[in-house]
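For reference, the structure I am asking about is given below.
With one protein chain removed, the remaining protein chains of the complex are shown where they sit.
For reference, chains read A, B and C in written order, and residue numbers begin at 1 within each chain.
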Amino acid sequence: MSYNTFGHLFRVTTWGESHGPAIGCVIDGCPPRVPLDVADIQPWLDRRRPGQSKFTTQRQEADQVEILSGVFEGRTTGTPISLVIRNTDQRSRDYGDIATRYRPGHADVAYDMKYGIRDYRGGGRSSARETAMRVAAGAVARKVLGDMVSIRGALVQVGPHAVDRARMDWEIVNDNPLFCPDATMLPVWEGYLADIRRKGSSIGAVIEVVAEGVPPGLGAPIYGKLDSDLAMALMSINAVKGVEIGEGFASACLTGEENADPMRMENGRVRFASNHAGGVLGGISTGQPVVARFAVKPTSSILTPVPSVTREGENVDVMTKGRHDPCVGIRAVPVGEAMMACVLADHLLRHRGQVGSHDPVVL
Amino acid sequence: MSYNTFGHLFRVTTWGESHGPAIGCVIDGCPPRVPLDVADIQPWLDRRRPGQSKFTTQRQEADQVEILSGVFEGRTTGTPISLVIRNTDQRSRDYGDIATRYRPGHADVAYDMKYGIRDYRGGGRSSARETAMRVAAGAVARKVLGDMVSIRGALVQVGPHAVDRARMDWEIVNDNPLFCPDATMLPVWEGYLADIRRKGSSIGAVIEVVAEGVPPGLGAPIYGKLDSDLAMALMSINAVKGVEIGEGFASACLTGEENADPMRMENGRVRFASNHAGGVLGGISTGQPVVARFAVKPTSSILTPVPSVTREGENVDVMTKGRHDPCVGIRAVPVGEAMMACVLADHLLRHRGQVGSHDPVVL
Amino acid sequence: MSYNTFGHLFRVTTWGESHGPAIGCVIDGCPPRVPLDVADIQPWLDRRRPGQSKFTTQRQEADQVEILSGVFEGRTTGTPISLVIRNTDQRSRDYGDIATRYRPGHADVAYDMKYGIRDYRGGGRSSARETAMRVAAGAVARKVLGDMVSIRGALVQVGPHAVDRARMDWEIVNDNPLFCPDATMLPVWEGYLADIRRKGSSIGAVIEVVAEGVPPGLGAPIYGKLDSDLAMALMSINAVKGVEIGEGFASACLTGEENADPMRMENGRVRFASNHAGGVLGGISTGQPVVARFAVKPTSSILTPVPSVTREGENVDVMTKGRHDPCVGIRAVPVGEAMMACVLADHLLRHRGQVGSHDPVVL
Partner (left out) sequence: MSYNTFGHLFRVTTWGESHGPAIGCVIDGCPPRVPLDVADIQPWLDRRRPGQSKFTTQRQEADQVEILSGVFEGRTTGTPISLVIRNTDQRSRDYGDIATRYRPGHADVAYDMKYGIRDYRGGGRSSARETAMRVAAGAVARKVLGDMVSIRGALVQVGPHAVDRARMDWEIVNDNPLFCPDATMLPVWEGYLADIRRKGSSIGAVIEVVAEGVPPGLGAPIYGKLDSDLAMALMSINAVKGVEIGEGFASACLTGEENADPMRMENGRVRFASNHAGGVLGGISTGQPVVARFAVKPTSSILTPVPSVTREGENVDVMTKGRHDPCVGIRAVPVGEAMMACVLADHLLRHRGQVGSHDPVVL
């Protein structure tokens, strides 16, 4: 990954600012003859779209994606796929403060430190709006992976309230606006978030993404490991501060005995009795579900004034009025899924490139 | 990163198997005229070298590095720097089991799934021996960063025993073989690890790496963020299952108020009152210390037999005899520092390439 | 370069098909705070635009470029610059033949061999229309290079008619639609091309591009040499079959004495008495003008029927009716300049990244 492109063979380049005329992406290296049209992409964008509940920002965007190239008569051609979404709800009126007063915890000051200039309108390039194009690219990646691979994500922790693994039910995730997989936890979160919202506060969260059906052999050690590419992809999402695979940080407390994933042959294939590893050994997929989690910090946009500085070097106190997202982790669920899909599609092509279609020795 | 190369402008390619004739790396893109000789690299290798205490593997290697190119009369020339370490302690006698019986939790089975072949001697390419070259490259990266940047790491958790932040003392880290920064905790760890070792068991750990003096402006959003590159670099280390920046996973439980890093002007520069962000905002360094932590799983090499399979598809139980590393996280400390150094050196050059030497607007 | 992206730090990704809704490019890695608006780009596009004389295709496109991102208040922000041109003259009526009958000498058959699918309308992705985005990117690259560097191109040979170097006059190049630098040769070409056009034939050409003011030190040996990157960039232009630097193929006939470029100090700088090398030694610029030439084959679109095959594997004879370009080399002049500009801008940033702003020892 570098700058605004990620992926090696399945390569995604995104562009656009929150309040510019449009945002978009170019997907290069997509295999040819993959069935694709807007209807394959739009539902995923709709799922990420803000304004769908009181717990996400009230910005209203249709987020209608347009395919400008790379698809002909309903199939990809192997040439670059250009996707664009026009920005329609730009509210250009309320920028004054952001232009000169750095929002604490936001990228404002860092962009100025680096570039000496920034499009401050709505956060410009650093806005979470950019993630819409990740979701769009992820939708294309899913088509490349085909029905073989299933990717799903859920919110598993909001503030101090983690789901109970014993109650975890993927079936209900898409039936509630919080992507909650725990029916008992759902009302707890709703009450908790309503309170956070009322106070003009914000809270962090943890998201889990699981990919099932991933063929063994994906991943390119030593420096293109499947898990290190996932770590980069997930850490690149706005506000993410931690990434883990399988047992993750919990493995620090485990002994080798507790962390072991015993193997046995079953119908001519290797079967693992457990999945502490999260589907990856030595950076290579083993055929088990690939399990990743990532932590999202609370947004810095809160009603409480926080000491800050201006571009001109004066001390000020900054509070964030207007649209408010009590838990930005909610909308990170579809984004995390999309990044998982893109990484897997890229590694599928990379594996095919180096190794071809050889059958695994043991599967 | 891809395959066996990482970095964009400061690029490191490693090669070699645990029990082949040698391991090595090529560092390409290093700035010219940087003072460099073996004495700049060897001490870091000595620090990582196994066999220095009873808590790390008893493999004995001199790990004597040789510079084969890219340095002339004590300074880098801007051409590729080739470093090599001859393998001397290869113990070729005891491979029989590994060749056919997959060690559970190791990369053995995954390499075979991917490549259909592997150099099984000592783990081959997947051996932690490869990390010696990361440390060597990190030593060169430190020279590129110069005295401005200071990077140090410590073990902060072993199994359930985490250091007490209030007692944390960087001065003592290099005075004990466990890289422990907490004098009170050190004997606890020693006793705990002696017990783990006696049982033929193993335990996980958490390592923290801090870089001070990092200039603001490093990092290339959206997909070459400083933190996402760090996540990839640290996750690529053997046995790492999780990476976090600043508050990391703890931020999931924080409110926006608790997580805020207030800013104030101080002597014409921005000063932050706290560093929950870990030195990175929007993927760009802010001048604060860059703080990363990563979790290392317990090694799967334990004396307890674990169900496994053979290459030929038969069920077996595998236990690991011979050299034993009760906590592989210990030796990961110098490796984590090295990866931090390489990522920072790369981003320093990348920033200079795109932006040149402009003075930050606010610093 | 890979797929649809070229450049390393100054990276250009183009997308779009000849008869799709639009074509575009994303320029990533552009330095921040470079003054840029549509008026900096449009004139170069106008210069390349077809339909300006009877010697180029009569396709009429306004080729009006739009900036969708990466520019704020008239300056670049360091974030990706998205440029788009809507296709307006798509003439969707006359595709039937192309869909099934491969035009000999065109990419039709090769795209089908590779991808098994192609957007055949107007040549799709393989159309010279793509070069409009190269010209747009080149305009941005010129802004990065600044006034220091001047890049200009000319047609120097049309069929058997080469310009006389003694009469070469850069001043007149932009005053005639053939980019001819030789006032005596101009009417010869006009007559010759009128004849070619009348016959429904086509003819090849040679283009020369010269960059003056290139700072010494650009180029990254061994595999990112300035001249090898130029060779790739120019060879990637449609219909180009040869690239040379300095004396080029003529150097095969020269002795070491004839080919020598003597050096002398002059006002504290190295001055070369001649420029057989074309401004590059060992892959690195020397401060002399960088001189490249490339050969463009005659277009295969001619009125004479040529044996061909259909997608279904039947023999047919194909002749090209409709729009006709007797010498596609003419329009390659602005494209060659643009590729030179992009390569130089990329190497300027790459040099700055690795080496910083050190003063050359001798200049």
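Throughout what follows, a contact is a pair of C-beta atoms (placed from the backbone, for glycine too) under 8 Å apart; a residue touches a chain by one contact, two chains touch by 3 or more.
Since this is a predicted model, take the numbers as computed values, not measurements.
Colleague: Among the chains present in the display, which ones are touched by the chain that isn't there?
Modeller: Displayed chains contacted by the hidden chain, ordered by label: A, B, C.
Colleague: May I ask which residue of B:G116, B:G200, B:G213 or B:P307 touches the chain that does not appear here?
Modeller: Only one listed residue reaches the unshown chain, and that is B:G116.
Colleague: Which is it among B:V26, B:L186 or B:C342 that touches the chain not included here?
Modeller: In the full complex, the listed residue that touches the missing chain is B:V26.
Colleague: Among the options C:P31, C:G122, C:G138 or C:G204, which residue touches the chain absent from this view?
Modeller: C:G204
Colleague: Out of C:A39, C:A166 or C:A252, which is the one that touches the chain we can't see?
Modeller: Of the listed residues, the one touching the omitted chain is C:A252.
Colleague: Tell me which of A:R48, A:H161 or A:R350 is the one touching the absent chain.
Modeller: A:R350
Colleague: Considering the whole complex, not just the chains shown, which residues of chain C touch the missing one?
Modeller: 1-6, 8, 14, 102, 104-107, 109-116, 125-126, 130, 157-160, 196, 201-206, 216-225, 227-236, 238, 241-265, 268, 270, 273, 276-278, 280-287, 295-302, 304, 306-309, 311, 313-315, 329, 350-351, 355, 358, 360-363
Colleague: If you put the missing chain back, which residues of chain B would it touch?
Modeller: Considering the whole complex, chain B reaches the absent chain at 3-5, 11, 13-17, 20-24, 26, 28-29, 32-33, 66, 68-70, 72, 75-82, 84, 114-119, 124-125.
Colleague: Considering the whole complex, not just the chains shown, which residues of chain A touch the missing one?
Modeller: 9, 29-33, 78-79, 221, 349-350, 352-358
To be clear about the criterion, only the chains that are shown with their structure count from here on.
Colleague: Taking all residue numbers at the chain B to chain C contact, is the shared part over half or under half, that is, same or different?
Modeller: same
Colleague: Could you please state the distance in Å, as a whole number, between where the Cα atoms of chain A are centred and where those of chain C are centred?
Modeller: Distance between chain centres: 39 Å.
Colleague: Based only on mean CA positions, could you tell me how far chain A sits from chain B in angstrom?
Modeller: 26
Colleague: So what's the Cα centroid distance for chain B and chain C, whole Å?
Modeller: 45
Colleague: Could you tell me which residues belong to chain A and also touch two or more other chains?
Modeller: 3-5, 14, 114-116, 125 - these are the residues of chain A that touch more than one other chain.
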